[in-house]
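One protein chain omitted, others in place.
Letters A and B mark the chains in the order given here, with residues in each chain numbered from 1 onward.
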Amino acid sequence: MNEISNKWIGERTIRPDGIDKVTGRAAFAADTSMPGMIWGKVLRSPHAHAVIKSIDTSKAEALPGVKAVVTAADIVDFPVDTPVPLGIQDMRWMCRNVLAREKALWHGHAIAGVAATSEAIAEEACALIEVEYEVLPHAIEIDDALAKDAPILHDFITFDGKPSNIAGTLEHTKGDVEAGFAEADLVIERDFTTRPVHQGYIEPHACLVSTAADGKMTIWSSSQGQFMVRAMTALLTGIPQSNIRAIPAEIGGGFGGKTIIYLEPMAAILSKKSGRPVKMVMTREEVMRASGPTSGSKSTVKIGVRKDGKITAAEGIYWLQAGGLPGSPIRGAVGCALAPYDIPNGRTLGYDVVSNRSKVAAYRAPGAPIGAFGVECVLDEIADKLGMDPLDLRLKNAAKEGTKAVHGPTFPLMGYVESLEAAKAHAHYNAPLGPNQGRGVASGFWFNAGGESSAQVNITEDGNVVVTTGHPDIGGSRAGIANICAELLGIDYRRISVLIGDTATIGFSNLTGGSRVLFASSIVVTESTKKIIATLCELAAKIWDIDPEAVIWEDGEARPAGANAGQFPPLTLEELAARANESGGPIGAGTQLNTTGAEGGFGTHICDVEIDPELGIARVIRYTVLQDVGRAVHPSYVEGQMQGGAAQAIGWALNEEYLYDKNGKVDNPGFLDYRMPVASDLPMLDTHIIEIPNPKHPQGVRGVGEVPLVPGPAAVRNAIHNALGIYFDDLPISPPRILAALEGQKAAAE
Amino acid sequence: MTKIHVTTTINGEPEEFLCDPNETMLDALRNRLGLTGAKEGCATGDCGACSITLDGTLVCACLMLAAESDGHEITTIEGMAEGENLHPLQTKFLESAALQCGICTPGFLIAAKALLDENPDPTETEVRFWLAGNLCRCTGYDKIIRAVMDTAAEMREAAQ
Partner (left out) sequence: MTNIQYLAPATLDEAVRAFAAAEGAARILAGGTDLLVQMQSGFAKPGMIVDVKKIPELMAIEETAGGGFIVGAAVSGATLERHPTFGKIWPGALEALNLIGSTQVQGRASFGGNLCNGSPAADSVPGLVAAGATVTIQGPNGRRELAVEDVPAGPGKTNLAPGEIAVSFTFPAHPAHSGDAYLRMIPRTEMDIAVVGCGVFLTMDGETCTAARVALGAVAPTVRRVPDAEAALIGSHLDDAALETAAAACRAACNPIDDKRGTIAYRTSVAGVLLKRTVAIAAERAAQA
């Protein structure tokens, strides 16, 4: 791939969808409307845990203006004993997530939906629905859910032969951990907790569904995958996929939280019943109460090292809250926790714990930041105790090409060591610190992903290009695709339109998630573009009456391959497009593939904090993200991923958390009290892009988007330790916690 | 509900509409006037995605009744470019990739323009505090802050 001229790859081009987004014209899901449209609203459970004994919707249906009502009775049931996996979800849980079936499993769980001629009437009708509940005791925190007398959420879940809230486990082992610890000169073990946090996308979930009299349905919605929307809606409503057209609206952030659906099946049924287009938009409060954040966790991490810092054994045990239905991201936690290190004896074990809060959804490198947190914190302490530089400790143990990871794979060529070396050499790492300041580092890993992708590349009659792919673009992937296509065709990127197709216009493409979109879509776009170049060369060969092999494509035109091929003036893309019918006709090519070759990504973060010791406030004052991205096809959007992930990590470390009242209701369901970082909370977020091209990808791309969240919380925590000499093992490290710890430190010294 | 007749000016054009007495300006813009550039991220004043100006002052459209616009002037993101000519902030946001998903972008642009109208030479700290009511979850703000500072510098230069 390195022989490409790189005229466009690596350029900071203007994104194809940019103008619409800066002028307010881009259509997000809530921006769409239709003639005759009505509004849907959801009735939600006022109890954190309750049996639903009956639902009477008659009064709601009688309210003037109400056009349809939906309850779980209208949704296809998936019995709990037969798994029906769909991507990372299981339809058994999805059908219960969309509308509560036997039980309300969290405060805010959807119970029924109403469609009416106005939002106000729909809301009023929701209040008229009579639900008889048998209220049960609830458990939200992991310890409460695991307690001996804990209320059991699901009687079909057993663990160790007994009814339990542990819905699953995942374990990785390598070598002999006990023997490894026995060899160690220093063993550190600590317990950690992290609070549940929300992805915090600014756009609430929204959809508009229109069902025609012939049963054909169109869905506009904000999701990370129109094909996922189609498949899940089809399964939950019983409508064949061919009758559903899911159109991806522009999406206002997802970070994993829009890899599942909430409103679409309800709106679909309401639209079918009423014969009207139905629009549903969650309020922010509904997003916070009822959509999926990531897990809160507790963990115990133990690492043993020899005096020289070489790790002899490491072990991490993790408990992750799944929410009311099984499926916490234990795979990310136990898979990524130890991945950056070459560890002879390692073991990770994760427990999936159900409890009475909304079912978790993916959040940027799902589970990995939880896995990394304890490990990176313990390494910090080891470095401290050994008097070793924390980056040197990591370098000493860094995974490299050929290292067999605890979670199984043997690593190919990758740039973790380079990220550590770049960190060590970075001006940030070597800058002096002022009073009350501290510096921390941490590293992280994410698997990345390939999977199904489709692309269609068409040459227009006037010799320009339209590329259609099947992945919603959240972070600028269209700009990356335009760069790649321009590079391959040798034309200006502005001649290429990149569009996201809907389920009827492009082939199946898996979710936008797991840092897979640019990786996978550039493979299929490259494949299609190469086919087109072959077609163009064939056409030129035909026109020149020479052998197709004697034609090459260069700088946007077909040229004879050399003197032997003959003397012909080059044929440009425009000229060839105009003469397409002289050979095979319209020029275009599609590719549909299950892409492979995604290799893991590694990054290292450096964080400086300054503490106000009287108020207990920690502020991040300098931050640098260093990461091997394979190839930065569009550096600005690569940096954007690195910066966005770091900002989320800082929020997770310092202030963000779900709070619940005694009834199990979320106590801070809005942006004022769910404290995500605002502009004045953060410094500039420096980035250092490392490019060790992925040999299995035509442009060398690895995933970028997930890794930048993974090391962040530990980097912040380690910086606070460096400033204060206090280990904080519980997130968030909020002002009351810091002040209490400082007072404790003072008291101990006196 | 008895509707209220409102006569106002939006993006320089006279506008009349009927609204409910408790309807917010944001709902009126989005659902009655077809101006969906202002976004609803929270409806409680916390995210700034609905930013507009009212007689030149930056406000949240979700915290204002539509009826209150009677006799006043509103500007929205749809009025920021002059025809084909983007405002320098719009151009700079594009050039510097100051948006990822773009849901926060209209609000940031309106808020940043209000800042530069008032203070053509803000410090980084001033920009950050002025924009603290505009949440962005994608970018970490870095490229947004830089885009605003760079635009300010270019506009100052152009004005000389």
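To be clear about the criterion, a contact is a pair of C-beta atoms (placed from the backbone, for glycine too) under 8 Å apart; a residue touches a chain by one contact, two chains touch by 3 or more.
Worth saying up front: this structure is predicted, and the values here are computed from it rather than measured.
Among the residues B:54, B:74, B:138 or B:152, only B:54 touches the chain that is left out of the figure. Only one of the listed residues, A:51, A:86, A:425 or A:672, touches the absent chain: A:672. Of the listed residues B:29, B:114 or B:149, the one in contact with the hidden chain in the full complex is B:114. Where subunit B meets the missing chain, the touching residues are 1-2, 4, 20-22, 24, 43-46, 48, 51, 54, 57-60, 62-65, 67-68, 70, 111, 114-115, 129-134.
Touching residues on subunit A toward the chain that is not drawn are 120-121, 124, 285, 614-617, 619, 654-655, 659, 667-668, 671-673, 675, 677-678, 680-681, 734-736, 739-740, 743.
We adopt the following convention: only the chains that are shown with their structure count from here on.
The touching residues of subunit B, when paired with subunit A in their complex, are 30-31, 35-44, 46-47, 49, 76-78, 80-81, 86, 90, 93-97, 99-106, 109, 125, 127-129, 131-146.
Partner subunit B is touched in their complex by these residues of subunit A: 12, 14-15, 17-19, 21-28, 30-31, 33, 199-204, 250-255, 281, 283-284, 474-476, 479, 634, 636-637, 639-641, 643-648, 670-672, 676-682, 684-685.
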